[in-house]
Each structure stands twice: as structure tokens, then as C-alpha cells.
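A protein chain is absent from this complex, but the other protein chains hold their places.
Which chain is which? They are A, B and C, in the order written, and residues in each are numbered from 1.
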Amino acid sequence: MCRWLAYSGSPVLAEELLFKPTHSLIDQSLHSKLGATTTNGDGFGLGWYGEGEAPALFKSIEPAWNDQNLREVAGQIRTSLFFAHVRASTGAPVQRTNCHPFRYGRWMWMHNGGITGFPHLKRDLDAVVDPDLYPYIEGSTDSEVLFYLALTMGLMDDPPAAVERAVGFVEDVAARHRVMHPVQMTVATSDGESVWGFRYSSVGKSRSLFYSAEVATMRKLHPELPVLRLLGEESRLIVSEPLRDLPGAWHEVPESRWGVIRPDGDDEMHRFRPFSAPRLV
Amino acid sequence: MCRWLAYSGSPVLAEELLFKPTHSLIDQSLHSKLGATTTNGDGFGLGWYGEGEAPALFKSIEPAWNDQNLREVAGQIRTSLFFAHVRASTGAPVQRTNCHPFRYGRWMWMHNGGITGFPHLKRDLDAVVDPDLYPYIEGSTDSEVLFYLALTMGLMDDPPAAVERAVGFVEDVAARHRVMHPVQMTVATSDGESVWGFRYSSVGKSRSLFYSAEVATMRKLHPELPVLRLLGEESRLIVSEPLRDLPGAWHEVPESRWGVIRPDGDDEMHRFRPFSAPRLV
Amino acid sequence: MCRWLAYSGSPVLAEELLFKPTHSLIDQSLHSKLGATTTNGDGFGLGWYGEGEAPALFKSIEPAWNDQNLREVAGQIRTSLFFAHVRASTGAPVQRTNCHPFRYGRWMWMHNGGITGFPHLKRDLDAVVDPDLYPYIEGSTDSEVLFYLALTMGLMDDPPAAVERAVGFVEDVAARHRVMHPVQMTVATSDGESVWGFRYSSVGKSRSLFYSAEVATMRKLHPELPVLRLLGEESRLIVSEPLRDLPGAWHEVPESRWGVIRPDGDDEMHRFRPFSAPRLV
Partner (left out) sequence: MCRWLAYSGSPVLAEELLFKPTHSLIDQSLHSKLGATTTNGDGFGLGWYGEGEAPALFKSIEPAWNDQNLREVAGQIRTSLFFAHVRASTGAPVQRTNCHPFRYGRWMWMHNGGITGFPHLKRDLDAVVDPDLYPYIEGSTDSEVLFYLALTMGLMDDPPAAVERAVGFVEDVAARHRVMHPVQMTVATSDGESVWGFRYSSVGKSRSLFYSAEVATMRKLHPELPVLRLLGEESRLIVSEPLRDLPGAWHEVPESRWGVIRPDGDDEMHRFRPFSAPRLV
């Protein structure tokens, strides 16, 4: 089980959210080393929009808590939109090309969850990826294939519809292989302006997804957190897992939903309905 | 341009051939760091038959000359059949899953060369790999896909015919994509008993391939080399590149040939003729 | 807090004890990833006696559960004496030279614990290391300095006395720097024949240390464990931490003790008394 965080808002040093505060919002999520349950020590990634059009990616196979370069770089990145991901491999090798976020052009994608039976479905899924996109697949994870399926099915034009088509297609392929409940996911994707979040699982019991309350609310609830003073009103966090000890700070995304955070604050949330597309097979 | 070495013969410590002698047969090949031309610093691999049925693989993305674990392990491996490979990437990421040798069951495979235009051909090549084998592809190199094409086309039953089919198929796919002269290769493969070597390129100017003279001959030519005293009569080396300063020690494999080294000394060499198999497409 | 294991006995594949059995003696210790409390993801090491006089060391900064090379190598090492160590750093960088076991000549050394205030004591400790030994210190841990202090003070002649002197010296230096209770340790060291184990802490509340019951006893208690059938009568394990669910299998080493396991079965256990040696300062 991976964990991730997406931030959109006023420009902030990544370390403010990832490392600095002793009891920061992120601290515990990334330092799951100290957490109660699982370890996310199979690599990590940081993606952000800065110089140039495309996001920059800093990814490593070292556990995030050990990576000195991550600390150095996080202390220098001032950005208004970034993704952070710590990985717990479910089988695919621990290598940089399997670390999230993934990138295509201006787009980033990260995922917590998995595709059941992926080794057996992979060939049929690969076969549908747009031939022009296929060469850009670098790793061997289900997460990256899902990204390229979504790109193939229109992510850059209509992200929610494309992900609904991609997920529906995976479910169709899985059904043909008699794999039950194949998709488990919380996903974040961005074009550098908006951030889309998805919570869905074929079985209807999805991994958790949370978004932050308004900064003003959080400040009132938690005056002891200095990082909140650095954030502008429009700033938002989406996280794959509830953070402890911050009552009122987080809203849970309900089952089978997608939402979008826009820089102008015009946020939305809707039902997520996988679109079965047998004609593509 | 990668470099590789295959050894078959009397049990020997890998370090005897890879590290120990100041002017060993292998020393300069692996330490191409000190060589005149290119650097092979993009990972390495060592595969050997020891405990169990399948070969063991020690592979790393560190330059071979730096890897302290390689030295330690090479000093403990006593084996009668091993492959060693140092990689110079032609594009695919430097990660363990892209290091040679590759393994499937009892079989090992390593390659020097490449498939021209591979990123554009990859999807059509992937699509032909046996669905039962497809999940075992771990990396993103042309070399590994060529291995799985050969496995799909019968490597385990008739290695030379299978490689001729696989290469012919790659040439067919390349022709459809208007890629000229797609295949450049020297390949070694083994089932743990015999070693097959291949030298071929579509353009007819293949990278070099050499096999060692009989040990008795080499001892006479080079009494100064202590490592030769350790080797039994049946021992053979195949190397991707001529080693300097050992006149008489190496026989060049001619263009477009395959050969096999068998433990009983019943060696053969034949023409290599790619087999065009458009029916498979 | 690190964890370690020392094995002495009939030749066995390292993987039999480290990986293979689903409920092996070692499994849970090494896979502390799955454990209830802490993560030992800051590197690991395997040291064993095989070819040659000196032990071989395979050490890596990757978490042990991720390292594919560890699995490969552990499946090929057949040895009658090996050390395994998984590290949880208490500050020193995660790099190969800081991974245990450490080696000098035929000797190996591994440690769980630490020296309180080590950064401030290091200079005074370094200054006492034998000038001929000093160049062999490779890393920056307290554990390695303790090894070199013990070597300086006679480890190769009388291991228990040397460790008592080294620990006493550290306590003297710490006292001068007003550092209370500086030493916390369980240590294993070997010359390739015997294995010495130490349990001690200045404060008198030492980390745990256990040794295995006689193999015959363990077989009777746990007929379900196939690995026990592979071990000869004289085989012994020493481990830094109790393994769960094996009642009767482990004897705890009491506070402030050292013991030795000899190949002839002539084992001993005695009190450990640090030897204050102010004259050396």
C-alpha cells in the first residue's frame, strides 16, 4: 500500500510540507517508518511544476527517510503544485522507472492500489495503448499502464471520462480472464494547473482519500501548526490516508468519486462510473 | 557497446577469470575503464550454475569496477559454467532488470548489440511473445525482448532454429516499419550444459566474437599465465571482443555463424540464417 | 535498533535460514518489515566463511527485503559459519561501509546498540586505535570503532578480555566527557571457528540476546519446521531478538554476559566485566 500527497496552492517550499514541522501534516505520512502499520520503503518520488512546461521528477529507490538528496532538493523547490509518493511494492521491481509520479508531457500521475492479476492481464492491456505512446512506457507497474491507458483514452482532453474508460476497459479485460474485482485505486493526476483525484475500487471498498479543509478553518483548528501560516487561502492538499490527531482538518472523499481542484477555487466532486468499452478490445 | 564473456569447463572461481590475474584473459575486458575506447559503466551481471536447477544472477547498476560486492561474490563462486556481462546502455534505463544475463527457468541469455528503432518496433514485437511468457519480461531492453521472442519460437527445443526465427521475425517487423538493418548482435545462451554463441547483423558487419584456443595450446603459448594451469582441457571461453597481447589464443567466429560448446567437447559451428516468418505476424 | 543472527554448525545454504521456510527461525527477524514494531531498512550485511581464509562480505544499502541480489547469493552460499545483520541507522549515513558485519583479516564483528554521544567521543576513541589498524577503518559508525578498539586491545588473542578493555575504555572516555551510560551492545565476533557473543550495557538494561536450544530439542518441540532436519546436532544460532511462536526454542543470555560457541561443542558463558584502563588514555 503506497501513500501519496498532492498539493496545489500558494508557492511553498516542498520541505515545509514534507519534512520541516515536527508535527506537520505530511510528516507522519511520509515517515510511515514510525507509523503503526506498514512500511513504505520501496522508493519514492516527488514531481513538481517549476522551470519549463513539463513537471520535474525526483525519484529514488532508497527509502524516503534515508535519502539525503530528497531533503536537500525539498529544501530548494518552491512550487505551487507538487505530488509526493512513497511506494510499498506489491511485486514489481524496486527501480526508478517504477516509482511514481509518472509523467507524459505536462501531465503527472500517481496511484495507490493495484490491478489484481496484473501479470496475466498485462499483455492484453499493453496491446491497447496507443502505438505513439507505447515507447514512453518505462517501467513495469500496473500503475503506469493504467496511466497510458487513460492517456490513450483521452486523459488530456477529459480526464474523468478517460479514467472511467480506462478503468472500465481493465474491468472488461479482467472479466475475460475471470479475474474478479480487478481495480483498486486512489489516483491523482494534473496538467500543471488543476489536480484531479479519483477514489474507486471494483469491489466497492476503496482505499481512503482525503482533502484538506479550507486553510482558514485549519488555522483556527490548529493554531499550533506554523506551516499553515505559510499557505494562502486557495491552498489544498489531497492525501491518500488520514493524518492522525488533526480533527476537523480532513474531509473524506466518498466511495466512487472523482474531484477536481482548480486554481480559481472552482472545485467539483462527482460520481465515478467506469465505462465498459468492449468495442476497444 | 557491451562486452561479455561465457565460460564452460572445469570448475573455477569466477574471480580467477574476472579479477585475479594482473594480465588475465578477462581483466582488460571487464576493466574497460582502463581501455582505449569505450566505457562499460552502465551496470553488469554475473550468471552461474551452482546450487539448484536455475542459474543464479548477481546483477548491479554500479559500474563493475566499483562494485565491492562483485569482488566478494566472485571470490566465492566456484562454477563450471558462467556468463559475465558489462553494459553500455544505448538508451534503456540503467536498472537491474535491464542488466544481462536474463534468465528463464534453466536458461540464460546475454547480448551485445541492439535492435535499430526498437522504441517503434517494441509494441509489435511484444505482441508476439507467448502470453504465458509475457509476465516474465522484467525490463525494457531490446535484448530481453529478443530472448523472449526466441523462447516463444522454440529456444528450449532447438536454440539455433529459434534464434533464426526470432531474428527473422524482427527483420520482418522492421521492414514493415521501414527500418533498415535492424539487428546487430552477438549472443550467448545456455541451458546449464551447453553454450550457444551467435554472431550476426542484418547489415553483414557484425560485432566481433571470439572463442578460446584449446587450453593445451594456450598453455604452450602463454606459460606465464597462472590461470591457465587451473583450467581443464575441455574448458572454453567465448568473448565478445578480442583480448590484446595474446597471439594465438583466440579464434574469431566468422560473420553470420552460430556455434555450440558441449561438455563432452563435441563442438560445432554453422551458418546463421534468419528465418523470415511473416505468417507469425 | 538493528537485528542480527549468527550461525555455526553443519554446512547449510544461507537461504534455508534467511528466506526459505514460511515460518523459519529467521524469517520474521529479517522481515521485520512485516513485524509489529520497527523497520530495519537501512542496509544489511551477510558475512560467511567459504573460499579463502578471510570471510566474504555481501553488504548493501537497500532494505534486505528488496535486495534481489541477496536472495540470489543466499541461495548459493553453503557455509558452516555465517553472520547476518539488518540495520536501523541511529544517525550514521546509510552506506555500504557502515553496514555490518565488519571484517579484519579472518575476523568478523557485528553489533546491535550504540555508543551514546559518539559524535563527541569519536575523536578521543579514534586516537587510541593502533596506527597500523587505523587505515582499515572504512566507515563512520560507533560499531566499527568499537571493533577497532577491541582489535587494538587484543581481540585476536583473547576476545573476551579485549572487548572488556574496549568497553571499559569507552566508558572512561565517556565519563571524561560527562556522558552517562555510554555503551549499549549485543555483539557477535568470530575468527572463522568459534563465535563469541556479548550482551552488555553500561546502564544494566541491555538489548536482548538469545541462543538456540539443542537441535534435538528443537526438532522435538517443532517437528513442523523442515529447516531443523537440515541441521546437525552441533548447530547453534545466536540472535539479537527473540523469535515469536517458538516456545522452548530459545534461551536468553542473561545481563552482562559473554559466551562462546566452539565447533567441538565446548561452549561457555561468563560474566562480562568492562575493564577500566585509564592508563591507555
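Note that in this section contacts are C-beta pairs under 8 Å (C-beta built on N, C-alpha and C of every residue); 3 or more make two chains touch, one makes a residue touch a chain.
Everything quoted here is computed from the prediction, not taken from an experiment.
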{"item": "Touch with the omitted chain, as defined above, among C:R123, C:R178 or C:R229", "value": "C:R123"}
{"item": "Contacting the left-out chain in the complete assembly, out of A:W4, A:F58 or A:Y200", "value": "A:F58"}
{"item": "Sites on chain A contacted by the missing partner chain, in the whole complex", "value": "13, 48, 50-52, 56-60, 68-69, 72-73, 75-78, 96"}
{"item": "Touch list for chain B against the chain that is not drawn", "value": "33, 39, 41-42, 61-63, 66, 68, 89, 93-94"}
{"item": "For chain C, the residues touching the chain missing from this view", "value": "93, 95-97, 119-120, 122-123, 126-127, 129, 131, 134-135, 137-140"}
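Going forward, only the chains that are shown with their structure count from here on.
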{"item": "Centroid spacing, where centroids are CA-atom means, of chain A and chain C in whole angstrom", "value": "41"}
{"item": "Junction residues of chain C, two or more chains touched", "value": "68"}
